[in-house]
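The complex is shown incomplete by one protein chain, all other protein chains being positioned as in the whole.
Read from first to last, the chains carry the letters A, B and C; within each, the first residue is number 1.
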Amino acid sequence: MSADQPLLEVENLTTTFSTDNGTLTAVDGIDFSVDTGETVCIVGESGSGKTVATESITRIINTPPGEIEGTVRYKGRDLLSLPESELRQIRGNDIAHIFQNPQEAMNHCYTVGWQIVEALQIHQDVSDDEARARAVDLMDRVGIANASSRFDDYPHEFSGGQKQRVMIAMALVGDPDLLIADEPTTALDVTVQAQILKLLDDLQEEFEMGILFVTHDLGVVAEIADRIVVMYAGKVMERGGVLDIFDHPGHPYTQQLLECLPEFGGTGGGISGTLPDPYDPPEGCRFAPRCEYAEEACRTGEQPEEVEVAPGQRVSCVHYGPGGNPSIVRNDEFGPIDGDGTAPTDGESEVGPADD
Amino acid sequence: MPRRNIEDRDDSRHIDRREWLSALGLAGAVTLAGCSGNGGGGSGSGGGNGSDGMNGSEGGSGSGGNQLELPDFPKFGVDPLYGRDVAHTLAERAFEQSEYDYSFDGDTMVNPDGDQVEINIYHSTGQETSQLTANFIAQELGQNLGINVIVEAIDGTRFNNEYWTAEPQGGTDTVDGEEVTWENPTPTNPGPQSVTSNQAWDMSIVFGLNTYPLNPLTNSAFFDGATAFYNPVGYYPQFDAQELFDQAQQASSVEELQQAFVDIFENIAYEQPYITLLFSDDLVGYNPELEGPIENFSNGWDLPAWYEGEPEVSGSYDTVTSARFTTLNPLFNTENGAGTAIARALDQGYTFDENQDVFPLLYDMSTEDGEVWTFDVRENLQFSEPYGQVTAEDFVYLIQELHQADWAPTAASTSWDGVTVEQTGEFQFEATLESPNILWPKTYDPLLYPIPKDLLQPYVEEEDVQGLEQDEELLELQFAGNLGAFELTAWNRGSGTEYTRNDEYYLRDIDEGPDLFSEGPYFESASISVVREQASRLGALRTGEADAAAIPPEQYESYQENENVDVLQVPTPYNTIISVNQRANGWSAGPGNLFQLVPFRQAMAAAISKQDLIQGVYRGLASPHFTWQPRWSQFYPSTDE
Amino acid sequence: MGFGRYVSARVLWAAVVSLIIVTVTFLLLSAAPNPAVRRAATQAALQGGDPAEAAERVRELRGLDEPLYVRYMDFLRNVYTLDWGWSVSTSMPVTEAVTNALYYTAQYSIPWTILTIILGPLVGVYSAANMYSWKDHAATGFAFFGYAIPNFFFGIILLLIFGVWLEWIPVIYKPEVPVFSVQNAIQLTLPVFVLVTGSIGAVMRVSRNESAEFQNADFMKTAKAKGVSPLRAYAYHVMRPTLVPLSTTLVGQLLALFLGASLLVEVVFGIPGLGRLTYNALIQQDTNLVLGTTLFFTFVAVIGNLIEDLVFTVLDPRISYDDR
Partner (left out) sequence: MATEKSERFDQVDWNDLSRSGRFDLSVNSLGMLLTTIPLALLGVYDWQFLGERTPTFEFIGLEQNLETLDFFFIFTLFLAFWYLVLPLYQNPRMTRYYWKEFRRNRPAVVSLGWLGVVFVGGIVGPLILNAPQQDLLIAYQPPVFTSVADTTPATCVGEVMNGRCYGTWQHPLGTTGGGKDVFTMIVYGMTISMQIGFITTTIVATIGITFGTLSAYSGGWVDEIMMRFVDIILSFPTFLMFLLILYIYGAGLGMFIVVFSLFAWGGTARYIRSKSLSISEEEFIKASRISGASTYQVIRGHVVPNAASSIITQLTLLIPGFLLAEAQLAFLGVGDSTVPSWGQLIATGRSDLSFAPWIVLAPGIVLFLTILAFNFLGDALLDALNPEAEAENG
C-alpha cells in the first residue's frame, strides 16, 4: 500500500433497490475515503442513505433487491468486483462492522462467546480452546468483567452497553484495519454512549484502525470525527475536516443540521419539511425543496458539482459554484458557543470496565 | 365370544342373521364356500335369476276394488298384486279391522286426528344399497299408500342393541284366540307385543334373515307360533304355525316334507310377517385363469381341486374380504368371514357338493330311521403332535364336555341340545335325536370341528371359559395336522391370514370326490386379506392382486365387460325384508298399531314394486321374494313350475 | 426453578392429565351397554337355558357385576401394571395388540415425521430466502394445498390413480414384507406422501413466515459482516431461531395428524396400524382395547406436549422455567 493511497476509497457509489413500486435510489453516486487511523463520520438525517452507503462497501445489503454500482477500493482492491467468496475473507477480518442496535444485532439463540468464536473461526484456523481464550481476551479488552464466566451467557443476560462491547469484541477478532460503525451509540443512554466512544477511541489507537462512523448525532461527531461527510437524500452535500465544518458550515443543509444542536446555539428544533421521495428525487439540488436559499438554479439539472470552499472542505451548492454568490448562505458567525470546536460534553468520563 | 362387524355394507347386511344363525351351528357350513367378502354362504339348488320370478303373475284374481280376492299363494309387489288400487283396497280392509279411525283422504292416508300417517324406516348407515332401498320404499309407500315415510340411517350394532333386541321379560297374551305364555323369553323375542325394545321404531331394513332352503324346518325358530325363539318384531301368526311345523317334523321323506311346507309357506306369503322384498345374489369376481368357481352357493366346496391355468401346484390363491376376524378359535367363532379363514386350514365333518348333497369330509353319517345316526370317522386323520390320531373319542368328548356343557358357551351349543351321543368304536359314534329328522345333516347341526381331547381336557376340568377362548393353539389352529388344505402361517389381526400348502392333506387319500383331490390343493400358498375399502378390494381384483372379491351390483356390468375379471352370480338364502314393528312401540303415526293387521302388511307389500326395486337398486341381480323360501328351493310352494 | 424440578413438575402434571383423560374414557365406555351380555343371553335362550342367568354369568366373567368404583380401581391397577386385559375383538392381550399395531404405524409414522421435520423447515426457509419468487409461490401453494386437502380424499384419489389405473403401487398393503425392503418402501410411499403433504403445509408456513422475519434481522447483517457464508447463515442463524416457534407448530401438527388423519390413512391404505385397531375396537365395543389404545394415544399426546414444552425451553434460552 503506497503511502498516499487511502485505506478505503469510494467513488461514485450508487445503490438502488428494485421494489414493487419502482426503483428506489438510496445512494446516488457518492465519493469519500478513509485513511488508516482516521475517523470519518458520515452525517445526515435518518433515511439519507448513510447506512446503505456503508453497507454497500462490503456488499452486506442483499443483492437483489439491491444493486450496487461504482467502485470501492480497499487497499487498492476493488471490493465491488471481487467474487463473493473473496469478499467474505475481507468481511469481519479486514473490515469489521458494528451496528446500531446491539440487542438485535446478536442472535438471541447463541451465547455471546459462541458468536465471537464463530467470527474468529471463520477467518482463522484455531482450535476451540484457543478460540475461546482469544474471545475471552477480547471480551476482557472491551471491558467486560468476569469475561471468562460470561462467555457462556446469552445476549439477553447482558445490558445494552455490554452488548455493544461484545459486538465490538466480535468486530475486533480479525484485527481489522477498517471498522465501520453504524450509529453504534444511538440505542444507548448518554453515559454509556460516552464510554463506548471512549472505548472506540482507545481501540482505534491500539489497533491502528480507520473508522468509518455513521451517525446523525452531531454531538458524537464533534467528539470523535477527524473528517465529516454530510449526506442528504443519497447525495453528499458537504465534506471537510470536522473543525472546518463545525466552524464554517458551507451548505445550507449542514447549517440547519448544526442549528438543531442546542450546544451550537441552535434552536434545537428540526428542519422543516421531509426527505424527498427516494423513488422520484427532485431535479437539481436534493435539498432545494427544503432550502430557504433555494433559487431557480437550484431546482434544475443535476446535483451541483462540489466546490472547494476551504482547504479540504467541499460543498455541493449552486451558490458556491460558478456564478453563485456564497454570501447568500455563508454565515461565518455560526459556530460552537465555546468556540473551541471540540467535545461539547465534558469528555472526562473514564471508560469503565462495566456499566451495569 | 361371538362378535359381529359392521364394516362393510355387504357383510353388515348379514350381521344379525349370521350371528344367530351361527348359534344354530351354521357358520361352519358356509366356510368352504367362502372366497370373497361375501363368502357366498348358504345352500340351495341352481341359480335363481331375477327375471324368472317376474313373470309369476299367476294366482291374483281381482285387480283392485273391494272385490279383490287373494289367492292361496299371493305374490305381492308384482302384477296384479301391485299398485295404488290394490294397496288402497287392502289398507281399507285393515282400517275396518282397526278399532281406530284411519282412512284415506284422497291419496293420503290419515290418522284419526286427520294428520297424514308418518312413520320412519331405518337402514344401515353408510351402506348405499340399504339407503337406496329405504328411499325407494319411502317413495313407493308415499305414492301408493299416501304414507309419509321418514328415512333414517342407523349403525347396525346400535340398531341391534337398542331397537332389535330387548331385555327378556316374558308375559302372556291372547294370540289367535288362544292364551299364550312366553315361558322362555329371549332378547330376540322378549315377550308379547307389549314388551318392547328400548327405542321405538316403525320399520327397518337393517337386517335380513336366512330362509334355510336346505332344511326349512329350521324356520320354525321364526314362525313357530307366537313364542318363536326369534321374533323381534312381535309377530303373532294368524294360522296354526306350531301345529303345521310339528306335522312337518314328522315327515319321513322329502316329498312329505315338501307337502307339509306348502301350507306353511303359503300362509307366510299371505300374512307377510315381514314384508318380503327380494333375494339379492352375491356377485363374486374371479381371476379368469381360475378353474373351479361355479354359480351355485356350494361354490368353493371343492377348493382343493381348484387351480390356476394348469392343474399343477403353483402360485397363490389370494382373496380379499371386508371383515376382520375376531377370533379363529373354532369353538367360539360365529363369523362367516372367520369361518372361511378357519376352513382354509381346518375341515369340518362334511360339506355339501354342487348338488347340495352331503359330501363326507372327516366323517360319514348314516341312519336308518332318521333318529339314530352313525358317524364313521375317517382313519387317516392326524392332529399335529403331540395329539396324534383323530378318533371318535375326540368328537364325543367335544360334544359331551363342551357343546352340551352348561358352562361353555361354544358356538355349536344349540346344535347338540337333546342329542344323546355315545362312542361305539375307535372310529365310530352314534347320536340319537329326540325326534327323527331325515334331513339332520342339512340343518348343519351335526357339523363338528375336530379338536383334540387332550387339548380341551385341562380347561374342561377347570371349567375355564376364558382359558379356552384365549388358548393360543386353538386361536392359531396349531393342532390342525393334516386336517386342512393349508396350514395357517400367520394371522395378522389387522390384515388377514396367510397359509402355505399342506402337503399331508388327508383329502388326497380318499376315494370320493373329484380325481383332482388326489394332488390338491393346487396352490403353493393362500391368503385372505382384510381390506376395508371396497374400492381397494375391487382395485386389487382388477389389477390381479386378488383372485376373488365381491362386486357390488351397480358395477356388475362394468366388471362383466372387463377381461381381467370373471363375474359369477352366486345365489344366497339371505333375504331383504322390511321388518315392521308390531310391538307396542311400533307405530308412531297414531293410536293402534296397524302393522299388527295382516291386511295392512299385505297393503304395504302390494305398494312396493319388487320389479322396480330389483331393476333400480340391484340392477336386475336379485329375485323377488314372496314367502320364506327362495324360488329355487325345492320347498318353494308353487306347484305350477 | 431448576430444569430438573421443572421437568419433574411437567411429568407429574402429564401423568395427572393422562389419568383424567383415561378416566373420562372409562366412564364413557361404562355408560354404553355391553353387547356381549345381551349376546350371551340370546345364546342361553337358544340352548334352553336361563338368559338372565347367562347374562349374569357373562357380567361376572367380565367383571361387570362389580360396582363401578371397584371396576375402576381394577382398571387403574391394570393400567399401571401394564396388564391391560384381553382384547375380545382381536383375540389377543391388549398390550400385544397395541404393540403389533404400533409396529405398522411406526413404519409409516417414522419416515413421515422425519420427512416433515426435515423438509418442512428446509422448504420454509428456502421459500423465505426466495421470497416472492416463483419458487416461493410454488412452495406456498403446495403448502396451502396440502393443508387444505382432506387427507382421506387425497389418499383415495392417489390410490385410484397410482394403484388401480397405473398399477405402479400395490392396492393392498402387505404386512408381511420385510420392513427394509423396496417393496415396503413402495407400498408406504403414498401414505407417507399424503401425510407429509398434510403436515408439511403448516410447518412450512410457520417456518417461512418466521424465517422471513429472521433473515432480515439485524443479526443476519452481523453474521454477513463477520464473513459468514449464506449457507451457514441460514443453517445457524435463521434456522435456529425459527425452530423455536416452529417446535410448537411441528409437535402440534404431527400430533393432530397422528391422532386423527393417520387413522383415515390407515383405513384408506389398509394398513393394520393403531388407528384402525382403535376404530375397530370402538365399533366392536371392545372396552379393554379401546381403553388401551386411548391410553396409548393420550400418552403420546401428553408426551408430545411435554416434549414441545421442553424443546421450547431448550431452544429459546430467553425462556426461564419459572415463566411457564
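Keep in mind that, in the parts below, a residue touches a chain if its C-beta (ideal position, glycine included) is under 8 Å from a C-beta of that chain, and two chains touch if they have at least 3 such contacts.
Not measured: the values here are computed from a predicted model.
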Where the missing chain makes contact, among the chains that are shown: B, C
Residue of C:Ile169, C:Ala202, C:Leu254 or C:Leu289 in touch with the missing chain, whole complex considered: C:Ala202
Sole contact to the chain not displayed, among C:Asn184, C:Thr222 or C:Thr298: C:Thr298
Touching residue (missing chain; options B:Thr125, B:Asn231, B:Gln272 or B:Gln356): B:Thr125
Residue of C:Gln253, C:Asn288 or C:Thr313 in touch with the missing chain, whole complex considered: C:Gln253
Which of C:Leu28, C:Ala185 or C:Val314 contacts the chain that the document leaves out: C:Leu28
Where the unshown chain meets chain B, residue by residue: 6-7, 115, 118, 125-126, 128, 131-132, 135-136, 139, 148, 150-153, 155, 158, 533-535, 538-539, 552, 554-555, 557-558, 561, 612, 615-617, 619
Interface with the undisplayed chain - residues on chain C: 13, 17, 20-21, 24-25, 28-29, 31-32, 144-145, 147-150, 152-153, 156-157, 160, 164, 202-203, 205-206, 209, 245, 248-249, 252-253, 256, 259-261, 263-264, 267, 278-279, 282-283, 290, 293-294, 297-298, 301-302, 305
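As a convention for this text, only the chains that are shown with their structure count from here on.
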Separation of chain A from chain C, taking each centre as the mean of its C-alpha atoms, in whole Å: 54
Distance from chain B to chain A - Cα centre to Cα centre, in angstrom: 93
Gap in Å, rounded to a whole number, between the CA centres of chain C and chain B: 40
Residues of chain C defined as touching chain B within the complex: 33, 35-36, 38-49, 51-52, 54, 58, 61, 86, 88-92, 97, 100-101, 104, 156, 159-160, 163-164, 167, 170-173, 175-176, 267-273, 276-277, 280, 283-285
Of all residues in chain A, those that touch chain C in their complex: 55, 58, 60, 88-93, 96-97, 99-101, 104-111, 118-119, 122-123, 154, 156, 167, 170, 180
Chain B to chain C touching residues, read off their complex: 1-7, 19-20, 23-24, 155, 157, 160-162, 165, 168, 184-188, 229, 320, 324, 326-329, 406, 409, 413-414, 417, 465-466, 469-470, 475, 490, 492-495, 498, 529-533, 535-536, 539-540, 542-543, 545-546
